[in-house]
Each structure stands twice: as structure tokens, then as C-alpha cells.
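Single-structure report; data block below.
Missing here is one protein chain; the remaining ones are kept as they sit in the complex.
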């Protein structure tokens, strides 16, 4: 039985910052799993909450333990749990679906309308322990290193986007190479893309994109960008767009670069309405546009596992920092400055 | 050998109206088919050209014979033609693709970037004769009545949209019931839709929608419209949206009514940019949005034939008028007033 | 709390026949639902068990309560159950999957390798009460009549087969019109088939097939059968084969009748190895052959519900008998003689 309190990184009040404080260790129901967190990834969403921006002010209700990317070990299981036993090494899907609706019962739980996200809508993973419903738990393959396992959530976003688009033998444009856009590069390569073109405004990220396997990288502000892509694709345009930026301008440019009959998978989230020429960008082109959200439970997780376990995808260049849990302020500062691609907090090791 | 001149309905100069005049009968190359036109459908596009609106002013270069929906009989064939022989009863795909590009060679000729449309980019079908490349000709099944055959082009738009969306056992919302939206109703029913809800602002069209098999019809301005659709779909929203209006408001409303994970096929062409909340309407919902253009060559034509020939789709309620060729002015006036759903010109019979 | 005993139809020993006897009402765990059975369908599998044929001798371990098609009302629920409350009207998926394997976690629980089937591998539904795991329970729409709800299991087989094959605008051959083959006729029609051809050796079943909407029916022994189908399909062959007989001869004939590039969905289970010319029947033709098992959880159930609730599928001609529970011997005798298409036992009403 775990000790009654634990460390947790908490948004204690509606203002910037997070507080590392002691909290009671949560209790489990019959269908729950108590997990001792070992490593946890820091996401852009966590930074929004840390900084208490407009989105966070509307969505987050303090007090809340943040964090949703993690791995650890099973500490205890409820009476009805069949999937894991104590000491199993696990990660978990952070989208907790209602389990009873049409979407949940037809393999689309990732877009359940009543989903609750850990670290956003309920207590999260930046803590010594977290409770997850059994159906959300993912038992880790022994060949997956801890730090990769800790970021299966964002890596899963990249895999979901790439696999929904379908890249096998295709030419692929990625607009926006933040951490998920970066991950999408080796994923698209491993999933069979014949060419991967990465576009961003940040030269350091583009440099990293190249190291991760992009065939070529481009500055999003290059006025000849569309021509450059056309020239590399026999004048047809790219087969596939993976939109990872959420920028209206990037979406418009990206859609221009896709060939007629191509596919565009949209993961980046615009903060506002966008203005779009639907006729020219989508209808006349006969495009297929896919909204991407979360990760398929658990098809995406199996795909992610296959890519990482086989060594087809190597995440080492993306994980730029592994920091002790208590250095969370530094983690957010590194993220904000753009110095870090992906930061993993070592929760257990630092105890 | 045909006589050297023929009647043709011609946009003679950059101004409103069309002129019925004598024109030389066109000559055929080795891969062409000369067709004697018997019946021809009048399309909204023809009305744009007749009225010489902004779109027409930008796109049309007089002199031009208009019209693109038709059926007739083969009068003569080029030396290399294998598909048909003189006197065969035929219709034809009006999108003339280049035949050599990536899209043409991979079954996507309907979105060929160098497509030329008859009656728009080159001489069309409102004439006694028209020349078509063999690859565009469609030999008619003897069980398809002439007047249905004459409108396989717009019916094909409806079939292409319905089949791309996939409606089998699904609930379907159709926004906009102009003539193609109306056709989409019996097509969706015959293709297996479990429920078809038609939305428009025109009560007469909604009345016709009901006669054509819509399970229910709604006024697009009804403030409770989204709730009404939700109520009929277990609170989930419709499985499929067929967007036939081109209205930005209808697109936004339509996307709201589709369930998470649903599919939206967009055929209606907005005349301007639209403003859209991509995050809420498409991305978070995990929607699949399909731009639809033309008809698949010739998968759509076979599907259309199957639906009409089997009697699963009955177009009689849609063809409100069959007029003699020389009453073309009346045809456009009936279309403009909204009195007509679909008008067919009897080109041959009136000679 | 239910009374401690209930009536149950039990295979008490390894020999022909079934015994209606008193059995303890089963207890539920925290994730289970206790259902009071109201109506139950009799399946060919039940007849195999009743007659104690070779298959039954190998598979069934008495004592066992048989029956797997049913509907009823929730009597009690375990502590963790969220989906239903007492008195809800329900049916249930009879394939109880392990819930933790790759297939179960990727939406393919219907082909879980460790599946247990009620009435075959564990106690079934021919009883006053049955316990089902919550994840198997299906809450019934109030517009679905009891007797239809009682046979959602076999109807779901038909729906699964039809939807996997994809019949929208297609020509469809059904080989074998036992009860599931018969159900497949209105299902294929409602799902959009442009033509449905039913083939069997039993004239009464073919007569029923016609009443259920088959466009034409054929005697499987007709030596010109293949030609007849070719003649109705422009010489190409049918787009789709739904194989419902399990006969090696029918499979071979059926595959001959499918066009190149067509699809064949196999539901009928051959009792022995079959001898097949793979090169001619499948490879050169570029066929897609689908093995079909059970029902997709719960995509098939939603589709089935949509078809029945909308009235697109009417099962009344198939349900030839509704008999009191205690007349089970007569039910099996009617099935064996071929007089009955589908028999429903009124379990509750007869108490």
C-alpha cells in the first residue's frame, strides 16, 4: 500500500505558475489502476496552463494536477482489472472516454463527445501517482525505453496523423515542426513516405527536421515555396499534407501544395476562425481533408509500439532534455525559449 | 455524311442572351465521335452564361456553343474508334481530360488539371451535332429513357457525391436542394441511406424533396434546426453531410450537424471565401471532408446506370419540363423564376 | 432480487435432446448485468446441439444451457455498470471476448482468439435469466419490436456480411438462403444493392427469397446458372458474392459468377476442406475474399438497428413461428423439416 501522500505539480489558483506540493495519493475503484509515475513528458498544453493564457483560463479549473504524457509502474489494481498486475510497466491513454456512447462502442473513443483529458479536465500525471481506468492503460513492451514510453501520447498524435493520411510511397509535406511535427518526420519515413518535405519558420527546428530524416526543409516565408514543392513532385503537388502548425496561413499554403485528389490531415489547432477559399483549395481539387484528434484506442498505440520497438523510429534527437522533476520551472522556461524540442521529467528518479 | 451546317445555341458576344444560329457541323479526328444530339439538359451553369454574370464574364470566351448535358446517336466515328459504331445511342462525359497526366493515368481524370469542359471551355451540346473524344463517350443501355440519359451529367454529380460519402445504413443531411441536391435524395435512398433529411430555404423545393423520398425536410432558417437533427440521430448528429448549396452559412450549419467521426462531401461551390472554425467543425470532431468535382470516369457512370436501369432511382418528379429546342429563352426564364426543377430541351424532335 | 431458481433448457448429457429443468439463477459480478429473458431465437447451431451431431459432440461440454439469440429486460446490474439500469430493454452480443488482446483493443473483438460464445462455450439464453458482461449488452431502441430484437444476432451476421462486402449500387449474388441468407436479401436491398440474385436448392426458400425482395431467384442445380447471371450483368459477372451456404460446390459456383475485381464475403462454414482452383477463381480475377465471423461490436449492431428502426428492413416474412418456450421440441422439429424459416421462443410470456 502506497504512503498516504505524494508529490504533485499543481495549478493551485487561477494565475501563472505551478506549485510542487504534497497531495493525498488517489484511491482506486474496482476498474481502476494506480500507477507510480516514473517519467513524464512536458507538452505545449502544459506550458499554456503554466503561463495561464486565454485558453487555459477558459478551460482549466484549479486546483488541478497537470501533465498527461507519462510512463510508470502499476502499484495496485482494482478487483475487476484483468489487463495488468502490480509492477507491470505501463503508459496510458490520457483521453478518458465515457465508454457507453456510439463513438466509444464503434472504435472511435478518441472522439467521444464526453471525453475527459487527464491534466486538463481531471488530475494528471505530474505526480508520484495517478489513477487510470483499466481501459486506458497500455502495457509497455520491454524493448521500449522509458523516455520514449513517456512520450507515446504526442508520438501517437504524429502516428495517428501519418497513418490516417496514408503515406506509403507518397510525397509528404509537413507544415509546422514543433515537437509533434518533428516526430511526424521519422514516423512518415518509417511508414513508407517516398519523400518528406518539412516547412517551418524556425531555422533550428528545420535543422532538427533534417537530422530526423526530412528529405528537404523549407522556410515557410519563401515566396517560391509552392513552386519548389511543385518542382519536386513533377508539377503535380505533394500527395499528402500533414498540417501541424494550426496557422491559417500555413493551412492555406499547405492546401495549395497538395495535388488534386490528395489528402490533407489536420492536427494543428487554429486559435481562431480561418478564412479559406473552399472552392479552389478543396472542392475543385477533389481533396480529402481529415480532422485528427488524439490517438485511436488502441490501434495507434500498437502502430506506435511497432515503429519504436522495431527501431524504425528513433526519438533520441527529439528528446533534448531529461530533467529532474523539481526542475519543472526550468523545463517550462526552456520550452518557452524554443531551446528544447521535447523535455522529459524524471519524476521517480528525483525522489 | 451529315449536311454541312447545323443549328447551334451560341454565346456570340460578351453580353446576356444566346443566339440560335447556323454553324458548320464540326469535323472529327481519328479518335473522335460525331454525335447527333437528341435531348439536352439545361444546367445552372448555362443560366450563368445566358445571364452573363461575373463568373461567366471571367470564364467564357465567345463565340461558344453552350450546353453540356445531352444524349443522342452516333453519326460518325474516327478510324481508331472501337467503343461505338454509327447509330449507337450515347451520352458523354463533358469533362475532356488531357489523358496523359498522373491523374488521368491513375483513374482520377475527373480532376485532371488541364480538363476542358464542353459548353464552357469548348463548343458544347446545345446543337444538332457535337464532337466528342471516344474516351468520353458513354454507350447507353436500352432501358434508360432518353430524358434520363440527357441528364446523366448532373445526376452523376449527385451519385459521385453520395458514393464518395458512403451512405449505406447511414443518416444523411442534404443542405441545398437545387436540382442536384434533389437528385441526391433518391440516389441516397437507393444507395442505402437509412434516413435522408433535406434542408433548404425554398418551400417548393422542400415539397419536391419530400416527394422524392426525403424522410423529413427542414427550413434552413429554423433556429432549432441543429437540435432537430440531433434529436433524430440519438443526439450524435448525422453520419453524413452532402453539401449542395455552396452557402457559407449552410456549410457551417451542416458541419455542426454531422457527428464526430462523420463524413461531409462538398459539391456546392461557394462564390467567395468562407470563414470557418476549423478546430470545432472539423479537427476536434475527427471529420472527413471530401471535395467533390465532376463524375468519376466511368465508375460514377456505371453506378448511375445501375441506379436508373434498376428503377431504384426515378427521376420523373425532377424533370418538370421538356421543351422544344427553340424555346430556350423560356427555359432560362423558367429556371430563373424557380418554377422549374430540371428542364430538358428536345433538340432533335423540334427540327 | 430474483427468485433463486429459474427454468432453463439444458443439454444435460452427451446425447440428443434438451431438458427443460430448474436451475439456480446465476449471480453477477461488478461488471455484469442480469437479464430476464423475454424472447429468444432458435438457430441452426441450437439444432446441431439438440441433435448432438459430430460438431456438437466435439464442441459442447454438458451440462450447458443453450441458446444465444435473445432479448429481455435488465433485472440487476453490478456496481461498476454504467450502460444500463434495471428494467432497460436489452439484447446482447453473444460473443464474449477477452477484452485485453490486440484484436479486442483495436475494434476487432468479434474475432478475438479467446472468445466464448453463450449457449456454446458457457451458459446461454434459453432460460428465464442470463448474466452478460456489461460490454456485451445492447440497449434496445423502443421502436424495435421484441421479436426482431430477439434475432439481432443472426440478422447481425447478415448485416456484417453485407456491409463488409459493400453493396451500394452493386449487383449481388447470394448463395444459400437459409435463415441468414434470407435475412441478407432485405438487408442488401436496404443497404443499396441495385440487384439481388438468390440461389438455393430449396424451392420454398427461393419463394420466400422473392417475397423478401430478391430481384430473381435461381435453382443452384440449373446448368445454365452462370450464364444466367452473366446475362443479367452485361457479361461481366456480379459485383458481389455473399456466400451463405458453406457448400464447396456453391462456393466454387459463386466465385465463378463474380466479376473480375469483385468481392466475395464468406459467412457459410464448410464442414470439410474444399478443393479450389485458386488461380482461376481468385488470383487472376483480382478478387477480394472476406472471411466473415460474428458481428462487429458494435458497429454492426448500430447498422442493424438503423435498418430495422427505419423500416428499411422488415423481418416479418422470415419469422414464421413464435412458440411458447415449452414447445421447444416442436420448434426443433419444425426447423429440421425445413417448414420454418425463423422460430422465436416466447420465454417470458409462457411462464
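A, B and C label the chains in the order they appear, each numbered from 1.
Heads up, the rule we're going with is that a residue touches a chain if its C-beta (ideal position, glycine included) is under 8 Å from a C-beta of that chain, and two chains touch if they have at least 3 such contacts.
Quantities reported herein were computed from a predicted structural model and do not represent experimental measurements.
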Given B:44, B:62, B:99 or B:235, the residue that touches the chain left out of view is B:99
Among listed residues B:15, B:82 or B:221, the absent chain is touched only by B:82
Only one of A:90, A:104, A:174 or A:191 touches the unshown chain, namely A:191
Even though one chain is not shown, chain C touches it at residues 101-103, 108, 110-113, 234, 236, 251, 259-261, 266-267, 269-270, 273-279, 282-293
Omitted-chain footprint on chain B covers residues 29-31, 79-80, 82-83, 98-100, 102, 105-107, 296-299, 301-302
Hidden partner sits against chain A at residues 159, 163, 166-171, 190-192, 194-195, 215, 303, 306-307, 309-310, 312
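Everything that follows uses one rule, which is that only the chains that are shown with their structure count from here on.
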Whole-Å distance, C-alpha centre of chain A to that of chain C, is 41
Check: chain C positions touching at least 2 other chains come out as none
